[in-house]
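This report refers to the structure that appears directly beneath it.
Here the complex is missing a single protein chain, while all its other protein chains stay put.
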Amino acid sequence: MTTARPLLEVRGLTKRYLGLTAVDSLSYELGTGSMVGLIGPNGSGKSTSIDCISGFQPADGGRWFLDGREMTGLAPHRIARAGLTRTFQTVRAYDELTLLANLCVASQESDGVGWMQSLFRGQPLRSADAAAQTRGLELLATVGLADYADAPAAILSYGQRKLLAIAASMMARPRLVVLDEPVAGVNPTMVRHIEEVIQKLNAQGVALLIVEHNVDFIMSLCRRVIVLESGCKIADGPPGLIRSDPRVLAAYLGKARAAELDSRSG
Amino acid sequence: MNPPRTASGMNAVPLRALAVLAGLMALFAIPKLTGNDYLLALGVSFAALSVLSGGLNLVYGYTGLLSFAQVGFFGIGSYTAALLVTERDWSLWAGVAAGGGLATVVGLVIGYSSLRLSRHAFAIVSLSFALLCMIVARDWVSLTRGAMGIPGLPTPTLSLPGGIRWRIAQPADFYYLLLGFVVFAHAVIYLVVTSRLGRAMRAIKLNEPLAQSHGINPLAYKLLAIALSALLAGMVGGLFVFYLTIVDPSIFDFYYTETMLIMVIIGGPGSFWGVLLSSAVLTALPDLLRFTTDLRMVLYGAVLIAAMLLCPGGLGGWLHRRRVARWRQPRPAPRS
Partner (left out) sequence: MDLNFHAQLLLNGIVIGVIYALIAMGLSLIFGVLEIVNFAHGEFYMLGAMFAYFLTANWGVGYWPTVLIVTGVAISLGYVLYEALLVSLRGENFERSILLTLGLSMVLQNGAVFLFTTTPKMTATGLSYSNIIVGELRLPLARLFALGLGLAAFAALYLVLYHTRVGKAMRGVAQNRDAALMVGIDPRAVSRLAVAIGIGLSGLAGAVLAPVYAVHPLMGFSFVFKAFAIIIIGGLGSISGAAIAALMLGVLESLVGGFLPLVMVDALAFISMIAVLLLRPQGLFGRGVRV
């Protein structure tokens, strides 16, 4: 355990919906370059908590910090520019734009080119555009979509759209990417492909927080797993520990069944 | 952004630029070729409507914000220019600039206050704003001279660089002046929509939460689109009203809103050339077909209904679908 400042620090995050507490005083930390899974049964508050830290939902309490900078209450575009990007559960893409354009849009606010420079097409803009194109093509190659760089995004299959979204989230060289159910509804071949892509990206130094229902996927990919239930963190540790944690088993299988399994193995 | 190519693979940009240049030269030559005042009047109408629909296209077609405020900006620019020139002896340039400026400020105010809520609120507020303008023009008599308006606007004189004073008296003069403004306005719009700014606007329209997750600030770009459309609408209003030699509450007529909406819908929201072309065709067509205004409006209404039921993307949308279809067909080895 280093004493370096954590990349992401969440303290006491709370979100309520009309009397129901969706996220209940959630706290955790992530280090630079880490790969952490966030799992939990339906209604445990996983997606809600990341909607809050990425700015897409207002939180009712708590604070969170990226690399020491406070992100609490900031608008989503400012959090993205600060280095925390995300993908969405309902896969989003700019259907009418080409794949390459989809990616170049994702970095245009983060490469230091202002409005005036954008309009008057000088050297700063040209260099930035060239750099974005290069990076875009590299990322498309990493995810395996380079052949379709000039195609409109509308032609992609569901799994391909997920890959595109992951690539786009990487364009602005973020410190942390939050993936919201990256393999939901995707066939097993594509699941393996996405797993490889995520590992490649993590190897480049980006921290990843992955929310998923597919527990096996998380267990094989991530070195650390956080488990939520009814808005509270009930476990946080390496996959091996999580797999046998009685509270986790109870959350997923129900208390009776968990006790049964426990007595069988114990 | 990928340069467009023609079917034979040639780089289409120089071809397109050549076509535009040729078209412009032809348009500017018209007064010399024919003395037909009717054509010139049509040209002036085209100027006003194409700038209005170009601005609406920027706000609605590119950024996805349905707005009824354009006619309000048009009228505010008209009244401001008319009042400043007649009552304060301002020059035409200054009056027109002030008209555009005031329209821009008003646009920013209504945009900022209602966009914080939602784009639905903005649509309805923009509508009420346009109506409010008409009511103010009609009822605030001490400011706007009420329903009678301000007739007898003087013949404007423009001081051009080089000491030339151009007296804008003949229909041909107004034709050149307004056509010149059309070129300027569309050049500005083109510059914006083909830049990163335009790309951000399109991203906001296509998928706003996604754009936010990429660091794009939707409010800033929406306000930019509104401000620019208001500026151009206000300025062309200032020029147009001197051609009419009278400004009265009918400058806020809903007819303008309906017409520019049809031009944008048919040309294709988000299609720069589509809307420009449709504004030209739809300015000329009704007079060619000699419909009365009422029947023309009935037809426009029917077209609007049909478009919304069958083909909401207009001409531009149809072209985009063709492009997608081409990619889906089996084809030889892709580029690697």
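By written order: A and B. Residues from 1 in each chain.
In the analysis below, contacts are C-beta pairs under 8 Å (C-beta built on N, C-alpha and C of every residue); 3 or more make two chains touch, one makes a residue touch a chain.
Just so we're clear, the structure is a prediction, and the values are computed from it rather than from any experiment.
The chain that is not displayed touches the following shown chains in the complete assembly: B. Only one of B:V20, B:A94, B:L131 or B:A172 touches the absent chain when the whole complex is considered: B:L131.
Set against the missing chain, the residues B:S114, B:S213 or B:S229 yield one that touches it, B:S114. Contact between subunit B and the unshown chain involves residues 60, 64, 66, 113-114, 117-121, 123-125, 127-129, 131-132, 135-136, 139-140, 254, 258, 261, 265, 292-295, 297-298, 300-305, 307-309, 312.
Just so it is clear, only the chains that are shown with their structure count from here on.
With centres defined as mean CA coordinates, subunit B is found 42 Å away from subunit A. Listed in rising order, the residues of subunit A touching subunit B in the complex are 54-56, 75-78, 80-81, 85-88, 92-98, 100-101, 104-110, 113, 115, 118-119, 121, 125, 146-152, 154-155, 168-169, 171-172.
On the side of subunit B, the complex with subunit A involves touching residues 1-2, 191-192, 195-197, 199-200, 202-203, 206-207, 209-218, 224, 320, 323-324, 327-328, 334-336.
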